[in-house]
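Of the protein chains in this complex, one is absent; all others appear in place.
Letters are used for the chains, namely A, B and C, taken in the order the chains are written, and counting of residues starts over at 1 for each.
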């Protein structure tokens, strides 16, 4: 049984410039939580859209069979890192059906804020 | 490949009257993050619905080809600004398919709160 | 053009027992933001489900034509108020298509927390 969709969109993207927490856990970050329930790896191409310049990508990630991968946008490096403090949006295209959920932890202040939504799949 | 829907709804709307942060980044705001993956600009008409008066609009925004636009409701001016501290809802009608995500940053207090959801598209 | 669905579900419900804020704006609350874009009033019946007793309802609300109504669950009184500090869920059945978004403001502590999602419509 195949579960999910092959195209996912997250229109909201913004990695805060500052963090007050210590360690990787408390750094301000945006995450795309990807679940691959298939018996084969899912190969995913990500394109980042901006407000005032051409899209950048594809970034490539592979989620192993029957694994979840909580991808931090902060960790994307190739072809280039996403600049901090900048509006962006993302499109995920996978060769196998997956499901994606978007989360942001904002630690610009002493007390963290959280938000989440299932991405828009089609 | 066309990605998205032409009609999007955000039933929740409320721009807090106060902010404690400094600078545009920390002003309490509601945002509609719009992604246009098409090769042509998307022309969008927004109507604002209220609890106790007739709808106001259309407000018009254009999202360039292959760009994202993080629209702050606070910035809508024509035909009239949205009053602060007032319940509202919004309907987006686009001439091309887009995807919209709703976010609020509430900085009425020292520590900000965040919330987000993909809007309802049809 | 009719926009929306006639059945909406919000599985998560919990009105915190405490609030630290002052005034209606800062009382801990759960809200169902309803948008009726039709040219006629939408009559909605709400049923509240609990973990350990039979469902209660219907509660009845009417959203006027082309208006939004940000219903606080705290305000439901007839047939009975929803107890604080208690898990519940809600089902909305409308005679006209509407769109519903769920929001909670939690002010049990000095700094508020927020969360939101579009309800599940069918």
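Note that a residue touches a chain if its C-beta (ideal position, glycine included) is under 8 Å from a C-beta of that chain, and two chains touch if they have at least 3 such contacts.
Note that the structure is predicted; figures quoted are calculated from it, not measured.
The residue from C:15, C:61, C:98 or C:113 that touches the chain not shown here is C:113. Touching the chain that is not shown, out of A:47, A:86, A:103 or A:122: A:103 (per the contact rule at the top).
Taking the whole complex into account, chain C touches the unshown chain at residues 7, 9-14, 49-52, 54-55, 85, 87-89, 91, 102, 104, 106, 108-111, 113-120, 122. Those residues of chain A that touch the chain absent from the view are 3-4, 25, 31, 33-35, 37, 66-70, 99-101, 103, 110-118, 121.
The definition used in the following text is that only the chains that are shown with their structure count from here on.
Each chain gets a centre from the mean of its Cα atoms; for chain A and chain C, those two points are 31 Å apart.
Among the residues of chain C, those in touch with two or more other chains are 111, 113, 115, 117.
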